[in-house]
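Working notes, beginning with the structure itself.
Then we have subunit A:
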Amino acid sequence: MTAATQATTSTAAAAPPAVTIRDLTIVYRTPAGELPAVSGVDLDLPPGTITGLVGESGSGKSTLALSLLGAVQRPGRIAAGSIHVDGLGNLVELSAKSLQEARGGEIGYVFQAAQNSLNPLKTVGKQLLDLGRSHGVRDRTALVRSAKELLAGMGLDAARVLDSYQHELSGGMRQRVGIMFALVLNAHVLVLDEPTTALDMISQANVLKIVRAVHTERGLTTLLVTHDIGVVAEVAERIAVMYGGVVVEQGETADVLRAPKHPYARALINAIPRVSGDLSAARPLPGRPPTLGTIPTRGCVFRERCAVYAERQLPACVAEQPPLAPVADGSGRLVACHAVAVEDQQATGETA
Partner candidate 1 sequence: MRNLLVRLAGHLVRALVMIWVVATFTFFLIRLMPGDPVAAQYEKLVQQGMSPDAARNATRLTYGFLPTGSGWDQYVHYLWRLLHFDFGRSTQTLGVNASAEVLTGAKWTIGLVLAGILISFALGTVLGVIAAIRRSSGVGDALTITGSLFHAIPQFVMALVLITVFTVIWPVFPTDGNVDILVDPGFNGPYVASLVSHASLPALAYALSMFGSYLLTMRSSVISVLGDDFVLAAELRGLTRTMRLRYIARNALLPLFTIFALTIGFMFGGAVFIEKAFNYPGMGITLINSIGHRDYSTMNATFLLITAAVIVANIVADLLYTAIDPRVRRGGEAVA
Partner candidate 2 sequence: MRRTAVAATALALCATLAATSCSSSSSSSKGGGTFTAILTQIDSKAPINPYNQSTNSFRGYNAMMLGWSKNTATDPNKFYPAIAKSWELSPDGTKLTVHIQPNAKWSDGKPVTGDDLKLSAAVAYAEGGSAFAAIPGTAGGTVDVKVIDDKTVEFDQNATKPLNTWFANVMTMYVLPAHVWSAQVPSDIWDTIHTALTGSAADAKTAQDTITALGKKLIGWGPDKDVSAGPFTLTRVTTSEALLTKNKNFYDADKIAPSQVVIKNYQDNSTIVNLLLKGEIDGSVYVAVSQSQLDKILAVKGNQVVSGASPVQASLVFNESKKPFDNVHVRRGLAYLIDRAQVTKVGESSSGKASPYPAGLTAAQIQGWGVSTSGLNAYSVDTAKAATEFQQAGLKQAGGKWTLPDGKPFTVPIQTTSDFNDWTSGASNVAAQLQAAGVDAKVTASSDYATYLADLAAGKFTVSWWLTALGPSAYNIYQRLYGAANGWTLGTGGGVAHSAAGQSGNWMGEAESADVSGLGTVNPGELTNQLSQVPPDQQKQIVAKLAAFTNDQVPAIAMWDYVNQNFVNTNRFTGFPPNDADVLRQPQGVWMQLGYIKAKAK
């Protein structure tokens, strides 16, 4: 298993934009008051990289992905923070009109449950034209041509696909159509939400290959949201692990996968049975992932399932959520864990 991560910055296209998320908090209105789904998240998508965002369902990763398009669905709303995209500015402050233009324009989104992302009553071609009309594209022939190029590039019979309805396409084909829709208007930021879920192995591999290819060709900044660490390992240069609405660890994919620091990241990665390894070595994570209502409001969000806490019972874990801080090894990795911070201090203390 290799992480193919040549971060080749495309020279042909304009420089890929950087995306900077700062202190982002997204809350949902519930009968029990407003509850945070994402709280105080800082995340950088360096230009031209593929960043993998992993976590269990309910970790807030999909909400975070939607916020990149300014499309958090009601009853949720962005309560605080900023999302800065080069060339667009702070998304949180954009007008509805500019947001609508940015979606599908500068920022492409490939949908989670890919199989249902198309209007079942219209052909792909018709929906393409709708897309063009919504974005004020004058030159329809050019639009269709670039769509066909994209589709052909992904190994599809472009003319036939454009004349098809959703139910006539297989899962893998639909996902490629989804990618076409995300990129046909020359988006530079691509958000992929669970792009491979519910696909068979071969389709998964194909889709990932395509993702990597278009990312490179078109010079994109890509965020790949998934619960599947294997997928991240395959395509992403960077990885961010989310739990309970906060990013708990962030860094180079290879580093994190080799030596996860945060107890949750560790548990997550240990839960993967290795192809070559011993099955019994794979240990599932105990307990249930938190939901909106059960995220601890004070202290570390992971505390209740944390093996380290269970062992060491640090008072800080109960008192406050640890900040996402650089670890001492200088790898640029960020981890949000009191225990790690203590170890680091001890380590620096020892070396000092």
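Inclusion criterion for the candidates: all candidates are chains of the complex that A comes from, given by their letters.
Criterion: contacts are C-beta pairs under 8 Å (C-beta built on N, C-alpha and C of every residue); 3 or more make two chains touch, one makes a residue touch a chain; residues count from 1.
Remember, predicted model here, so these are calculated numbers, not experimental data.
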Which of 1 or 2 touches subunit A - same complex, any copy: 1
Complex contact set, residues of subunit A against candidate 1: 66, 69, 71, 73, 100-105, 109, 111-113, 116-123, 130-131, 133-135, 156-157, 160-161, 164-165, 167-170, 173, 178, 181-182
